[in-house]
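Removed from the display is one protein chain of the complex; every other protein chain stays in position.
Chain IDs A and B follow the sequence of writing; residue 1 opens each chain.
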Amino acid sequence: MREKQKMTVGKQRAAGDYIKIKMILFGTLAAGVILTAVFAPYLVPYDPYEQDLGNALLPPGGAHLLGTDRYGRDMLSRVIMGSRTTVFAALLLVAVITVIGSAAGILCGYYGGKLDAFLMRVSDIFLAFPGMVFAIAVASVMSGGILNAVIALACISWPKYARVARSQVLSIRNMPYMAAAKLSGSGTFKMICRHVVPNIAGPVIVTAVLDIGTMMMEIAGLSFLGLGAAPPTAEWGSMMSNGRSMLQTSPWVILAPGTAIFLTVVIFNLVGDTVRDLLDPRQKGR
Amino acid sequence: MKKYITRRFLQLIPILFGITFLSFLLMNTGTADSIDVMENNTGGVMSEEEKDILRAELGLDKPLVQQYIIWLGKTVRGDMGESFVSGQPVSALFVSKLPATIGLMITSILLTVFLSVPLGILSAVRQNRITDYLIRFFSFIGNSLPNFFVSLLLIWFFSLKLKLLPVMGNNAGWKSVILPTLTLALSMASRYTRQVRATVLEELNKDYVQGARARGISEKRILYFSVLRASMLTIATLLALSIGSLLGGTAIVESIFMWDGVGKMAVDAITMRDYPVIQVYVIWMAVIYVCVNLFTDMIYHYLDPRIRLGREDG
Partner (left out) sequence: MAPLLDVQHVDVSYNGRAVVHDVSFQLEAGEILGIVGESGSGKSTVIRAAMGLLGNTGAVTRGDIYYKGQSVTAAGAEELRRMRGPAMGMIFQNTEASLCPIRSIGDQLFESVCQHEKASREEVRDRALELFDRMRLNDGERILNSYPFELSGGMNQRVGIMMAMVLRPALLFADEPTSALDVTVQAQVVREMMKMRDIYGTGIVVVTHNIGMAEYMADRIAVMYEGRLVEYGRTEDLIHHPKEAYTKRLIGSVLRIDRG
């Protein structure tokens, strides 16, 4: 029994280095995805928007690695181009709700009182709507478009960040160093920047990174319903929606963008999980 | 306890106002108002003056808050307007489609619980062993697949390739409910399994588990009689939260499988810009969600003796 325990003990020491390797690996993959999105126009073998009806619905292989869609457009090029919309929109969305949500949360936690009660009520109302339901409502009213989809999703997602930030602020509000900083005459804004933000950054960042994958799926979902990117924009969700009728005959039209979404979300989820393990090892459970 | 119930019900009121106001605001500040949409749908063309007359008739020129109050009054009496497309009263439309959605939700929840709870517990108890890694691997994959992709994959595999199940509609009896349920359940279960695992793990790390071990109680007993009982409360609450994403997920899934519920109704309404229908959908889904949360919260507070017997805990 003692030997077995020694083995477990040795394995655990390596866990810390393990996380660093994972972070580098997944971080590189994520960076790869982002770079693909940034340099998409230079990476595409064909023009994603050029129609070639003579070559419509070609199966994968040969000149077109992922086949062509019903307008003869090269699938690989459309998938690469589509990464721009999904990746940029998701990153923008997460950035916006992190900043706005945290700001609201910090204000609530710091000042408390009526502001806190009011903002929490407001966030309760937004939280009352099941996610997609509200996004559908807002996006449909705003007549589609990817930016409106982002706004819609931002409206329902910010409360989560506000709550995380708020509870973090509440937990450190009574810490001795806060009182010390106040006594030394620090201005409020300076105090928030120097003391509050670094200490609540951890959980907020973890929430944000973990959310990137989910937001990508929601954006793609809205586009799938016709509420996001409009044709002929290459966007993974709308590409899948357009290919629905050809599921049986030309499945690659759906499988290519679908797999792209899947792989991208997997990569960002892996990054998110690793960031969480890095910043909050307690959460993983022993 | 009674005080708690009354307090929660009172809290419900401002939220209901908030929901209805927000929805009303959304539907009535779009770039196109109902008159424009009507014009689009009927294919006719009207001059601005004609449209303004119509607007005055329908009271659309009054200040927003006043419109809201009028609208609220009508809503409370059950009149939530008529569909721009069909002219049917939307509340009746909603009520007629609701059972299909509720049926689908119930089957999905049952399947999810049936899958997630045992797998989550198993994963927690066998933490960091092969079983745990496998379960976590599959829930990770499930978490990364958007539900519309899953539905299409399932259709492709089961309906088209294997010709086992119907592709769409809800008129093939129990067979047609399988794929939509499976889609919703797989998405829900992926997230829920992780949550169950985390909850059980958290309980397992609590001091009373060691206390029980110190009294020589077997691991099995500790799990079934203490840890699971303590976890159940949290697990039930988490289920209520999952229902939120389920309510949203039905929109896409119903639309793909042509399942004739309120989700499909809403998605169809989107393409037609049928605002009254969208509005009734949004409001009712929010109300249902809020009520489910309230209900779960009350059950939680009743079942946890720490709270029931008077001490406010956490």
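As a working rule, contacts are C-beta pairs under 8 Å (C-beta built on N, C-alpha and C of every residue); 3 or more make two chains touch, one makes a residue touch a chain.
If you're wondering where the values come from, they're calculated on a predicted model, not measured in any experiment.
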Per the whole complex, from B:R7, B:K74, B:K175 or B:R221 the residue touching the absent chain is B:R221
Sole touch to the unshown chain from B:F137, B:Y208 or B:Y302: residue B:Y208
Residues on chain B facing the left-out chain by the touch rule are 206-208, 210-218, 221, 225-226, 229-230, 233, 304-306, 309, 311, 313
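One rule holds in what follows: only the chains that are shown with their structure count from here on.
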Residue set of chain B touching chain A in the complex reads 14-15, 18-19, 22-23, 26-27, 29-32, 124, 127, 140-141, 143-149, 152-153, 155-156, 160, 198, 201-202, 205, 243-249, 251-252, 255-256, 266-267, 269-271, 273, 275, 278-279, 281-282, 285-286, 289-290
As the complex stands, chain A meets chain B at residues 121-122, 124-126, 128-138, 140-143, 213, 217, 220-221, 224-227, 237, 240-241, 244, 247-248, 251, 254, 258, 261-262, 265-266, 269, 283, 285-286
